[in-house]
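Below is the structure I would like to discuss, written out as structure tokens.
All protein chains but one are shown in place.
As written, the chains take the letters A and B, and residue 1 is the first residue of each chain.
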Amino acid sequence: MAKVHVTTTINGEPMEFLCEPNDTMLDALRGPLGLTGSKEGCASGDCGACSITLDDRLVCSCLMLAVESEGHEIRTIEGMAQGDRLHPLQQKFLEMAALQCGICTSGMLVASDALLKKNPDPTEEEVRFWLAGNLCRCTGYDKIVRAVMETAAEMRAQ
Amino acid sequence: MTELRYLAPETLDEAVGAFAKAGSAARILAGGTDLLVQMRSGILKPGVIVDIKKIPEMTAIEETADGGFRIGAAVSGMALAEHGKFGKVWPGVLEAVNLIGSKQVQGRASAGGNLCNGSPAGDSVPAMVAAGAIVTIQGPDGRREMKVEDVPAGPGRTHLKPGEILVSFKLPPRPPASSDAYLRMIPRTEMDIAVVGCGVSLTMKDGTVTSARVGLGAVAPTVLLVEDAAKALIGSKLDDAALAKAAAACSAACRPIDDKRGTIAYRTKVAGVLLKRTATIAAQRATQKN
Partner (left out) sequence: MNVVTNNKWIGQRTIRPDGMDKVTGRAQFAADTTMPGMIWGKILRSPHPHARIRSIDTSKAEKLPGVKAVVTSKDIVDFPIEKGAVMLGIQDMRWMCRNVMARDKALFPGHPVAAVAATTEAIAAEACNLIEVDYEVLPWAIEIEDALKPDAPILHEFNKWEGKPSNIVGRLEHKKGDIEQGFKQADIVIERTFTTRPVHQGYIEPHACLISVAPDGKTTIWSSSQGQFMVRAMTAHLTGIPQSDIRAIPAEIGGGFGGKTIVYLEPVATLLAKKSGRPVKMVMTREEVMRATGPTSGSKSTVKIGATKDGKIVAAHGTFYLQAGAFPGSPIRGAAGCSFTPYDIPNLLSEGYDVCSNRSKVAAYRAPGAPIGAYAVECVLDEVAEALKMDPLDFRAKNAAKEGTKAAHGPVFPRIGYLETVEAAKASPHYAAPLGDGNGKLRGRGVASGFWFNAGGESSAQVNITEDGNVVVTTGHPDIGGSRAGIANICAELLGIDYRRVSVIIGDTQTVGFSNLTGGSRVLFASSMVVTQSTEKIIQTLRERAAKIWNIDPEAVKWENGAAHPVSPNAGQFEPLTLEELADKAPAMGGPIGAGVQLNTQGADGGFGTHVCDVEVDVDLGIARVIRYTAVQDVGRAIHPGYVEGQLQGGVAQGIGWALNEEYIYTKEGKVDNPGFLDYRMPVCSDLPMIDCIMVEIPNPKHPQGVKGVGEVPLVPVMAAVANAIYNALGKRFYALPMSPPKVLEKLDEPIRQAAE
């Protein structure tokens, strides 16, 4: 099978990679691109552990072909911190124990970031419904929702 | 191993040409949220994938000269939600499109894909049926239009001919005091496939329903247009008796199955419950607007 050459932008950096035409974006990220922060929990769009943004829109990278990234901008968990400065959501998740095993954390953070960019002042209900596509089996979501709300409040205050 | 080719044409003619040429091995890629799941699980092994998102018409949201809307088949739910006016005119269609999967899925999934996937449980379809949407289809023999309710042929099947591609949905202009709503029953609050879905579109005058359409999903092999339910609503003030009659019509129209998502008895009963609730919301919206 002939591989396809793809030119794209990942976390602000121009990137090229080769993939099979049926590889998902998640396959490409975790394989040739070596970005294993996005996780595969289901490969069917039901768990959100592979959440990334495509041109600033939140998507499941398991539900997108890698070839579709040609000419587009992808952002992943690996691009969330600026150098050694954590994103406020990352910092708050640490401080508020909003993670346990960590397998959902990448996707949860990427999804939460997409929410706060769209809605800087979400209600608890809005946070819960926005994050409904990100399964977490450890936390019962309580501390995650609180961390997102508190980050939003702090970001608004700045 | 099957060779897979990925094509991303920039014109509809090219897309139709490539799609028709590849025959039954070809699949259209819009949001991909059903297609990729089917490919990954091994249910489907396409030879050619035609990505239609680079065709401007497929991703456009247009207000037509008569005051209606034309929605490209590959417009994502999230893009539709970001349109300034669409959700005000068709709140039920919008809420239905945005019940398809998670926020992640809504960033990709389209009403066109939802319809062509052929699932009787697709959330956007009953709302589109209630809205009286007309679809535009293009194939090797040119363009044609179809009522949205005529597209599904059965679970996983449509009445599109070989080589035909769904291009857009046309929603009619709205008379004053019109609105719509969509509700579905799922066991959780999110992330489930509809056990029953109900779309109602209606127009009111002085508290009386002057026209109505009812679409019902997940209760038969295809999404249903329930004309008897609409008849029960038209001419009424949505009093309990009229709602009960319309609900009974919905339950009577059900030809459901027992499966992992619900039972025959449950679906039949819930279809009526949802009709009452959906019609009430649509009427509130229609009258609030004035």
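Observations, loosely collected:
Everything below uses one rule, namely that a contact is a pair of C-beta atoms (placed from the backbone, for glycine too) under 8 Å apart; a residue touches a chain by one contact, two chains touch by 3 or more.
Predicted model only: the values in this text are computed from it and were never measured.
Of the listed residues B:Thr64, B:Thr208, B:Thr263 or B:Thr287, the one in contact with the hidden chain in the full complex is B:Thr263.
Per the touch definition above, the residue from B:Thr11, B:Thr189 or B:Thr287 contacting the chain not shown is B:Thr189.
Touching residues on chain B toward the chain that is not drawn are 1, 41, 185, 187-193, 195, 260-263, 265-266, 269-270, 273.
Seen from chain A, the chain kept out of the figure touches residues 30, 35-44, 46-47, 49, 76-78, 80-81, 86, 90, 93-97, 99-106, 109, 124-125, 127-129, 131-146.
Everything that follows uses one rule, which is that only the chains that are shown with their structure count from here on.
Once the centre of each chain is set as its mean CA position, chain A and chain B turn out to be 29 Å apart. Interface of chain A with chain B (complex): residues 1, 4, 20-22, 24, 43-46, 48, 51, 54, 57-60, 62-65, 67-68, 70, 111, 114-115, 129-130, 132-134. Of all residues in chain B, those touching chain A in their complex are 1, 3-6, 8, 29, 31-33, 36-37, 39-41, 49, 51, 53, 76, 78, 101-105, 107-108, 189-191.
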